[in-house]
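Omission of a single protein chain aside, the complex is shown with its protein chains in their original locations.
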Amino acid sequence: MANQNNSRGAISIRNVTKIYDPDGVNVMAVDDCSLEISAGEVCMIVGPSGCGKTTLLNAIAGFHSITEGEIYLDGQLLCGPSKPKAEQGADRMVVFQHGALFPWKTLGENVAYGPIVQGVMSKAEAHEKAEHMLAEAGIGDVAHKYPGEVSSGMARRSEIVRALINDPKVLLLDEPYRAMDALTKSIMHESLLEVYDKTKVTIFFITHDLEEAIFLGDKVVVMTTRPATLKKTVDVKIPRPRDYQTLTTEEFRVLVEETKEAVHEEAKKAFDAGERELA
Amino acid sequence: MTDAVQSKSISSVSKKKSKLEKMLTNKSLWRGVVALIGAVIFWEVCSQSKVWFGVEIPWIGKVPPPTEVIAAWQKIFYYTGYWESWYLSTGRVFAGFIIAMIIGIPFGLLLAVNRYFRDVFFPPFEILRPIPPLAWVPASIIFWPTTEMSIAFVTFLGAFFTIVINVLGGARNIDVQYLRAAQSMGANQWDLFWKVILPGTLPSIWTGAAVGMGITWEVVLASEMISGGGQQGGGGLGFFIWSSYMGGTVAQVIVGMISIGIAGYLSSSFIRYLGVITMPWRRLF
Amino acid sequence: MNQKNSTVNIQEAPTGLALKIYYWRKSLKTLTPYLMLIGVALWLGTYYLLVEGWELPRFNKLPGPVEVITEWTNPDPDWGISMFSPIYYEHIIISCRRILIAFTIATCLGVPLGLFMGWSKTFRDYTFPILEVLRPIPILAWVPLAILMFSGFETPVIYLATLASLFVTTLNTLLGVDSIDEEYFRAAKCLGSKPHHVFWHIVVPGSLPFIFTGLQISIGVAWFSLVAAEMVSGEFGLGYMIMDSYMNITYVTMVIGMLTLGFVGWVSSALVRLAGDRMMQWRVRALALEGR
Partner (left out) sequence: MQQSDIKNKNNSADIPSAEKSTENSASLELRNVCRGFGDEWNREEVISDFSLSINPGELTVLVGPSGCGKTTLVNMLAGFDKPDTGQVLLNEKLITGPGMDRMVVFQETALMPWLTAYQNVVFGPKIRNDLPARELKKKADYLFEKVGLVEFKDKYPIQLSGGMQRRAELARAMINDPLVMIMDEPFRGLDAMSRELMQEFFVRLFEENRRTNIFVTSEIDEAIFLADRLIVLSNRPTSVRKIIDIKLPRPRQLNVLSSTEAYKYKRDAMELLHEEALRNFKRSTPKADS
């Protein structure tokens, strides 16, 4: 299933602005943000919580519209002035922060749901492929279990398999490992890297943890606090395949040192804004 | 937690729409009004269909139209007996309800707190609970000397089971962390009960009360209809509806139905209001 | 540092009945079952003492437990109602038939109505206010109208029980649809599902837990209204039996009627709970893991 030709999945975001209008109080969440993500690249978006990174993801996935600017995927217009809201499709698969596996379907049924519903595969074919992919991801024996019965680590892994079975152009991840403790997180990182090395699918990954960004990403984009604009872009030249030893190499430490100040500054502003708001 | 905090700071940046303005432009509110008016018109047309078009629509055809109901309501609006039945029914409802709260809440809390008490008293409670309250009406008429007391007893039963179940449920799933934190700060059994379990169960006490109130109105109406029809029937909205039905003025029956609907709604919102005042910390959700 | 095998399996884990017997035997060592017996004995004892033992002034009119049980188990009962008399079972069957009809109509109407109200905002805006206005009116207030609208005895009684459970089922189904997390809808759309997929694969299974809580309340409410309707206008059924035995002062059959009602009510809600667990395996297993 590995699509080696990484000629697809290039996203180009051009001067996108997003103004929310909750009950008449218009608020700018994204301000004139431009970003180029080449095909097969792992782009990490780092920024303080609530700074509008998720708004960008929602725009690409087609959950929300954008006010100005355009977003292209492999040259085709996803959304722009003429079409503010992109259609949702399996080419841009989203993995949510708290997970969205259907609790009433077994993990196998969850994974097979996409192809069946799109009519791409027959029921039997889809289930067979689902089981095969789950086994490949090392959790083959849980295919008949319900999401409520397996650990959060396994559930998250099967959610990524559910995304990959549709052979998406882009994987959109919204802080997928935030609710996990650090050690399960390190295993999740390794499994994601494994999946990436095999499929070379473009990954748009949102996180507020800088070390996670540098460890996983090819490019790390630091966003300002609200409204979100690009503050700093760092190219991570660490060779692939990477493993947890990379976390303690000198090169990694220097990169963290370099970007830490920028992230810290933005986080402090967001933190104080939050505190002042509550007082 | 901090995400929710950040999003709040978004709205403080620009002008806030006033509450009324928001209400008026709320589309679903207008649709609701249209739907209600439409329903009343539909009722009018169907009831009048015999007179206007000569064809009688099944079921609704036999029901008097709204115009007739309003006329009937105006007629008895100034008739003291009508408001007296309001007063009597509400009195009975609150009598039964308050007794149910006074006995039900401590009983529920004791069931939750003390294991042995629960082992002994929960089985008989569970055996009696499935018996619908109205099945007790004849038995309570036999037992209690006056009809007034028998109605109050059945109303008490109606609310009692619901309140106890809600209080028990609420008290048993208080987060164990609160109890542990209080214990490590030197709270003895008594402190734990008054300072942690009681406030922690308050929300489910009020839910139980709101549901219990709904049931008491149903029970009072039924007991008034069943026993009120008898000798020294003491009036009340249930009796009012039954006697209007016996007396053949169906429009007045509908007036009775609407008034008891309003009375029920007012008393439930009163309970919700009490809940809001006694739990200031919940208002901020 | 010795790494012992962490899970010590002494013998194969018992399941199903064996599991229940195991827990039952374990509970025998504790005080609970004995206290429960004491509780029931206490209740029956006081009932017996007050009515038949000391025959206190107000209580002596009521039939005592001994009297009721002897009548209940008496092959040819004095007042015609006992375990062996066919008329007793006729009442039960008629009442259960009425409940079955009312409950099925209410479920077949209420669940789809609730699902559509949850599914499309406009439909909800038009129908929810009407429901909310009618809901506070107690079911019994509908009795005169029901008798007027429907001829005969059967339909008004069933209409009342249906109306009672219709409100509860619709409301709880609506709550069920609202309780489904927005992210499930997004994930489904992302995976390329068309509207009807989303309805059958997300909305229906997602709201099932609330639907079944609603059905449990609705069966209780249905019995509540059925008894009342039968008392006031019924011809057969348990409610009528109780009222009839009150009218001609045969109080023993009244108590039998009440206890039967309680038992049948309990059985019907147990059946609904069973159906719920069967339909929602995923919840049962998740809850089991949390030790509930």
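Should a chain be cited, it is by its letter among A, B and C, assigned in written order, with residues numbered from 1 in that chain.
Throughout what follows, a contact is a pair of C-beta atoms (placed from the backbone, for glycine too) under 8 Å apart; a residue touches a chain by one contact, two chains touch by 3 or more.
If you're wondering where the values come from, they're calculated on a predicted model, not measured in any experiment.
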Chain not shown: contacting residue from A:S12, A:N26, A:T67 or A:T184: A:T184
Residue among A:V150, A:L193 or A:I206 that touches the chain left out of view: A:V150
For chain A, residues in touch with the removed chain: 48-49, 148-154, 181-184, 186-187, 208-210, 244, 247-248, 253, 256-257, 260, 264, 267-268, 270-272, 274-275, 278-279
Chain not shown, touching residues in chain B: 1-2, 5, 175, 177-178, 180-187, 191, 195-196, 199-200, 202, 279-281, 284-285
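In this text, only the chains that are shown with their structure count from here on.
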Cα-centroid distance, chain A relative to chain C, in whole angstrom: 47
Centre distance in Å when chain B and chain C are each reduced to the mean of their C-alpha atoms: 20
Residues of chain A touching at least two other chains: none
Residue ranges of chain C touching chain B (in the complex, touch as defined): 31-32, 35-36, 38-40, 42-43, 58-59, 61-62, 121-122, 124-130, 133-134, 136-145, 147-150, 220, 223-224, 227-228, 231-232, 238-239, 242-243, 245-246, 251, 254-255, 257-259, 261-263, 265-266, 269
Touch list for chain B against partner chain C, complex: 27-28, 31-36, 39, 59-60, 62-63, 116, 119-124, 127-128, 130-139, 141-145, 214, 217-218, 221-222, 225-226, 238, 241-242, 244-245, 250, 253-254, 256-258, 260-262, 264-265, 268
Parts of chain A lying in touch with chain C, wherever the complex brings them together: 61, 63, 88-90, 92-94, 96, 98, 100, 102-106, 113-114, 117-118, 146-149, 162, 166
